[in-house]
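Up next, subunit A:
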Amino acid sequence: MELRSNVPSGPIEKRWEKHRFDLKLVNPANRRKSTVIVVGTGLAGGAASATLGELGYNVHAFYYQDSPRRAHSIAAQGGINASKNYQNDGDSIYRLFYDTVKGGDFRARESNVYRLAEVSGNIIDQCTAQGVPFAREYSGLLDNRSFGGAQVSRTFYARGQTGQQLLLGAYQALERQVDAGTVHTHGRHEMLDLIVIDGVARGIVTRDLVSGEIRPWLADCVVLASGGYGNVFYLSTNAKGCNVTATWRAHRLGAAFANPCYTQIHPTCIPVAGDYQSKLTLMSESLRNDGRVWVPRDPADATKDPRTIAEGNRDYYLETRYPAFGNLVPRDIASRAAKKVCDEGRGVGPAVDGERRGVYLDFADSIKRLGKSKIEERYGNLFEMYERIAGENPYETPMRIYPASHYTMGGLWVDYNLMTTIPGLFAAGEANFSDHGANRLGASALMQGLADGYFVLPSTLAGYLANFKGPKIADDHAEVRAAVGRVNERLKRLVSAPKPSRTPDSFHKELGRLVWDECGMGRNAEGLRKALARIPELREEFWNGVRVTGSGAELNQTLEKAGRVADFLELGELMCLDALHREESAGGHFREEHQTEDGEAKRDDENFTYVAAWEHTGDLSKPKLNKEPLTFEYVKPAQRSYK
Partner candidate 1 sequence: MSKKLNLTLHVWRQKGPTAAGDFVKYPASGIDDHMSFLEMLDVVNEGLIEKGEDPIAFDHDCREGICGSCGVMINGMAHGPRKATTACQLHMRVFHDGDEIWIEPWRAAAFPIIKDLIVDRGSLDRIVQSGGYVSVRTGAARDANNIAIPKDDADLAMDAAQCIGCGACVAACPNASASLFTSAKIGHLALLPQGGPEREDRVRRMVLQHDAELFGSCTQHGECEAACPKQISINFIARMNADFIKTAVTANADLKQREGQ
Partner candidate 2 sequence: MDRALTLRSTTVGTKAIMAVTGAVLFGFVVVHMLGNLQLWLGAQAMHDYAVSLRKIHGVLWIARAVLLASVLGHAWSAFTLVRRNAAARPVPYKHARRDQATNYAARTMPITGVVVALYIAYHIMHLTLGVGVAAHDPQNPYNNVVNGFSNPLIAVVYIVANVLLSAHLFHGGYAWFNSLGLSNPRYAGMKRAFAMGLAGLITLGNVALPVSVLAGAVKPTTETFCSPELGPCAGPGVEPGR
């Protein structure tokens, strides 16, 4: 497999402009003759569908939810970055580019990141024009805040619901095109396979989640904007329905999967309360601005009322280890530190499976210093949310937090045009690997999704379609029938396991626990080998013993889950394989063997400055590793330090 990034040459600030000029255009009259399939209607998919429809293409948008407005982009709280420099605090396209490359621990492609920073301002203009009610100052102009440790205030936000408001903007633009007849939406449809003809992506096979109907959809190209794979951990901040199926099916047919081991763990989530826990809830990181993180020095104090633990018996571990940044160290560092103290048996909160996984986030000092009303003004809604879920009043007793899987930087490998290694198959948003390297900065996910959807894909897709000369495909083409056959075959296997005994969720929980323990916040060769031995066994047990009630010819949520778990069982293995091969620590990938003397991540730039793009070679053979070397012409790699 050859990985051609198709990055344009020349000075970085001119590359996107030059590339857009070099890309061919599609004549307006011809656009409606081109059919584009978009899978997923989150920020990337929704924005792409709306924009492509507006340009006149014939767009078919698919999503498993009942409405495009419910894609999980909606849950993003914090904000969206843009290099507007409205605050006159020294921000610029170049600074956003620089921060993103550095934040990604020098594992992202410079040209892509620069383009992202370049269009970030247009995103804010676009969303504002759509009526997104961003927060404003009393002047009536847009407000910004500093987010995730950034030195400049470049984050635009809409209360704690920025993702929701941006998604509704894209959703409304999409519905406008539905009304105009250019976009056709297919809700409660799940993509279960890709149709590749003569090496080119030409369509998808879906299951209608209501009727169970399996049918092919043909097009001139396919865009996967189906999100990340964080639910491999079972417990994550992702929506319950988020899954890897669309991208994984594409991977099996030839799309390289890049850097699957780069997963981001968010430090401030509400801890697991019991074995019934179905998902984890994130609370804005801004809480760390005024809260102090601590655990008892003595494990015996874990069950005591925290208010009765004397100051001397508390370990404010972030403040002692990182005096300069204290409680505000980056996400990965805060997360690992929490894991470390819990591994030492000093975690707090209820014991689940015999372990206490939680640390205190204490506002007592801030309340004393600023007064309760000030804290309420800043975090009232978060405190309320915590109280609702945990049943404890954080004004009186410290919150408990623990890290949770939140975002996956890895995804389908794409070139500068966002095209995967299968011609005609594009991947956008969290589904691709492109812009965040080994670690994503806060408020950058929304930026990337919208950049891909509103500004990048509409240009690059045109470049592809202008040259596209594929023949018209009939529904009964052999490859189409083969794809439908694969789907039917697989569904049949799922509903008729030889010894049905366990629910899909029980397999998912076991897989999640395993991947979380061995390929979560900290990884080591021994644990990864253990997981690599266990996952194939578990997969075997799954296909042998999964219990799915009902049939495929009806609304069957158990069957939906089973199909998704089956793919996670394959992806989980690739994640561990990738993590094992990457003998360094970078961003969200922390190999315990590779750390500095004081426990910080240690990169190996000499040997691992590349994108690991895995190629599927069959169910029985090992995936093949392909490397796309990364070069840094502008931002020179240096070690991150937050001491």
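FYI, a residue touches a chain if its C-beta (ideal position, glycine included) is under 8 Å from a C-beta of that chain, and two chains touch if they have at least 3 such contacts; residues count from 1.
Keep in mind how these were chosen: all candidates are chains of the complex that A comes from, given by their letters.
Since the structure is predicted, the reported quantities are computational estimates derived from the model, not experimental observations.
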item: Neighbour of subunit A by the touch rule, complex-wide, chosen among 1 or 2; value: 1
item: Parts of subunit A lying in touch with candidate 1, wherever the complex brings them together; value: 47, 50-51, 54, 65-70, 72, 74-75, 84, 86, 122, 124-131, 133-142, 158-159, 161, 164-165, 168, 171-173, 175-176, 178-179, 185, 187, 210, 237, 239-241, 273-274, 276-279, 281-282, 350, 385, 388-391, 454-455, 458, 503, 505-506, 547-550, 554-555, 557-558
